[in-house]
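Just one protein chain is left out here, and the rest sit where they should.
Note that the chains take the letters A and B in the order they are written out, and that residue 1 is the start of every chain.
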Amino acid sequence: MRQIQSRIDVTAGEYRENYVAMTRRLKEFHAHQHAARYERPRRDLDRLARQNKLSVRERLELLLDPGTPFLEFSTLAACRAYDRTVPGAGVVTGIGIVQGREVAIHANDASVKGGAWYPLTVKKIVRLLDIAIENRLPVVHICDSAGGFLPLQHGVFPDRYLGGRVFRNQTILSRMNVPQLAIVGGHCTAGGAYVPALSDYNIIIEGSGAIFLGGPPLVKAATGEEVGVQELGGAIMHTSVSGTGDYRAASETHAFALAREVVSQWKQPQKAVIATAPIEEPFYDPRELYGIIPKDRKTQFDMREVIARIVDGSRFHEYQPDYGTSLVCGFAHIWGFKVGILANNGVLFNDSSLKAAHFIQLCNQNRTPLVFFQNITGFMVGRQYEERGITKDGAKMLMAQGGSAVPKFTVIANASYGAGNYGMCGRAWDGRTLFMWPQAEIGVMGAEQAANTMADVKIRQLQREGKELTDAEIAAIRDPVLERYKRDVEAYTSTSEIWDDGILDPVDTRNALAISISAALNAPIGDPHYGVFRM
Amino acid sequence: MPIHKLLVANRGEIAARIVRTARARGLAVAVLRHRNELTGSAHLIADEVVEVEGPTPVAAYLDIDQIVAAARRVCADAVHPGYGFLAENAAFVRALDAAGIMFVGPTEDVIDLMGDKVRARAFVAERGFPVAPAAIEDDDPTNFVERARVVGFPLLIKPSAGGGGKGMRVVREDASLEAEIETARREGKRYFGDGRLFAERYIERPRHIEVQVVGDGRGNVVHCWERECSIQRRFQKIIEETPSPALNPEQRAEICKTAAGIARAVNYRGAGTVEFIYAPDGAFYFLEMNTRLQVEHPVTEMVTGIDLVAEQLRIAAGGGLSHAQAEIRQTGHAIELRICAEDASADFRPAIGEVLLMEEPQGPGVRVDSGILEGSKVTTDFDPMLAKLIVHGPDRAAAIARARAAVQDYVILGVTTNTGYLDAILAHPRFLAGDVSTGFLAEEAPVLTAPGDDVTDILLAAAALSDVRLVRAVDEIPEMHRLMGAWRN
Partner (left out) sequence: MRRLLEIRGEEFPIWLAHTGKGYVVHARGRAVHCSLTRSHGKGAFLLELDGRSIPLRLTVSKTATFIHLYGRAYEIGRTDPADQQVEGGTGTGQDKILAPMPGVVVSVAAGPGDRVGKGQTILVIESMKLETTLSAPRDGVVAEVPFAPGEGFGLKDVLARLAPEEE
């Protein structure tokens, strides 16, 4: 594979301006992340200390193999919901290494509303368990939750992908022979009680851990029976009387050490085999991405410059370099794993769509995972393109992508607008992971375009009613729409709603993809089954 | 009367040391073993091992009837008692005599005399030799406390039947006198089966110098020069050397002549040691006479070239002295280090454990008398001394350098020993200058037990990397995840 020859001039003024703009964005992003992870009201921290509990972050460090990575998902979930009072949606999820094995981790954060489940909490947990199912990843649940947040129970409980889905997914994992371990480090009440109960293994921390369908107050109200937490659902009762608990831990440290021992009993997975090469760092410094990504979203940039700063040795074997040039396709390695890359260098035309459909089939033929780098404003529009069947060719790309069996991964590097999002493996297309860069946007169309469209509808309606509008009146209609729309397409909105698996600092993309790919290989790669390609 | 078969009524390093010489002289040798003991080095080189029984190993080794019976059983015609246990027990000598078995040591009357500190002191004083100020015997326990009080403070109390510093205590004030006497009495009973005590005025900043003597029991006595034994912790010697750095030739000649004179006065037979308190002003006083082979006898052997056990066996068999006094010369300098299972940084608390790995130092001028083997279990059943490291060099500085190198090379892993502490003593400027007294170790304790250079990182790294389970767990981590390290997004 040849090394990409970068044309970036790191001394150019534009590069430096981009760099400054991105650095400023990232500073803000990292501050948000830090706050979501660590900043809590004093009283919540005091309560944890009083209960003799470690923080969820400390628990994670005790669980994970020291000196190994942890890919955290949706750190900023709920960052634009619930008046920003539920950082991270009150739960930490991710993929980490425990005793050399890749595991999915779901850990309640009891410093956020006592670990109560909000609608987005449930969504985040269900997403994690979906990842576990798709990738056949063993799951470690760290349970410490007050239960569903009652004022929002309608968003937590009734629907298909709400609370029940957590437990449903647990049963699916178990029937797939994917082991689960729950560490009960707090109360698991009502529905929450089923998390440890449905786990193949569980550990209860003596003192702080308890499992019951109804806690002491509820029991008192329901039957008049007065019973203490320990007698009702404490570690000793469950591990020696009810059998709901398997192991009793004397302390948090002991619990996580035991948990590691349990995980070490699990069989090492037989991972799917794909082509690999010796690991190599990118030749070009990934930090140069900061100067490459334009500060103005509308400025075009060459995705090869991005690829060069993410893949091994900056080497890239480009497929059809002179055909359908608005889509860059080719092979590269990420942390040694061979991948097929599709990256947007402009609007999708007929030729670039056909190229994509072909390339996706090539990757399925030789079992090469797909990585999509999105910077897409959509498929080309206009009479000429419709006549050439742009929709038909776009449908081929979607059909190929939908029928694909190799694991797919998506990075929304800049714009993700319209049907281009579908073709480039948007959220609906079951990529194993999907990450956004902090300046990226996602929406049915660009903000200005959308605002104009919406304003035009309104203006025409008013015109039909016989009103003439001054420029100022038009602006008064258009500007608020534009403002709201701009906010709605931002990465922070997406990540708050868990339309992605998290925002990434661009330099972290390489590792995040590699951990995702490695995890994906825990599941076998099947054969592709395509539908009918409209020819 | 020649000896054909010898029973060594002892254990540990001294048993092995005696077996070695006896076998070199063509004797058959039997040694003892209690079922609670693992094989020691003596058991490997002896011709025969005899089981002894008792509730504890110590009790068995002190059981006269059983040991005489054992000697009979193996048809030994002589018994070597080593040191400690029955080495200075006149009843044992009488029992052997009754059984027609030779005792390798002095006659029972000398043992009796010298074993009784008060009588010994009186005997020596009567013949004009120097003795320490006022002393009393515990002949009447009911008024011992009052009489001890009359002697005045500081006061040294020790078991009448004792030796080796066991049960010895310095009492500096009236208030603690009774309690200390009780403790000393208990220890005396425990170690020597005799609770009688002896008290004398304690001399400040004394040195402990002793002289090796050998007599043939027919009036001929030679001395084999002195040993300086001032390096003591809890009244027990841990480093001995010869010649003493404290003596000039005149003082040396005088103290050795005095010792030989005392031995001659009792018509001493065999190897013995006359111990003196040596005051800072150069005055010296008779302390006691040990009618046996001393732990530290090898330093004398190293500088004189005389095998003292061989001398003992030869004299016991009726032979004469092998050397005239003029032929016995001190050549070079010798130092003995007692390797003990104890934690010097925790008030010399005896350490227990299993010797997992052992390697003795080697090289010219290095001798190791050891009682342990790899796999030996070190318990509190016996004295904590595991082995002795003896070095010889052309002069004192060379001997110290050699001793340091050797003690650093002495690898004993699995049980805490005092090797590092001994090395710290050898490196101490006062020791190098010979400026010591029996209080040296106590005075310099903070320096001697200070932790050395910080090697924590090395220890932690080595402990981690030698932990097979730990390393295996790390090796199980996939290469990519290892290389990524603790990356967080």
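Observations on the model:
Going forward, a residue touches a chain if its C-beta (ideal position, glycine included) is under 8 Å from a C-beta of that chain, and two chains touch if they have at least 3 such contacts.
The structure displayed is predicted, hence computed values, not measured ones.
Contacts of the undisplayed chain with visible chains (whole complex): A, B. Annotation: of A:Val56, A:Ala77, A:Ile211 or A:Leu258, A:Leu258 touches the absent chain (contact as defined above).
The residue touching the chain not shown here, chosen from B:Ser160, B:Ser244, B:Thr419 or B:Thr438, is B:Thr419. Hidden from this view is one chain, which touches subunit A at 65-68, 206-207, 230-231, 234, 236-237, 240, 248-251, 253-254, 256-258, 260-261.
On the side of subunit B, touch with the chain left out of the figure occurs at residues 345, 354, 356-357, 359, 404, 407-409, 411-414, 416-417, 419-420, 423, 451-453, 455-467, 469-471, 473-475, 477, 479, 482-483, 485-486.
FYI, only the chains that are shown with their structure count from here on.
Centre-to-centre, using mean CA coordinates, subunit A is 75 Å away from subunit B. Every residue of subunit A that touches subunit B in the complex is listed here, in rising order: 65-72, 75, 97, 99-102, 264, 268, 279, 335-336, 502, 504-505, 508, 511-512, 514-515, 518. Note for the complex: subunit B touches subunit A at residues 473-489.
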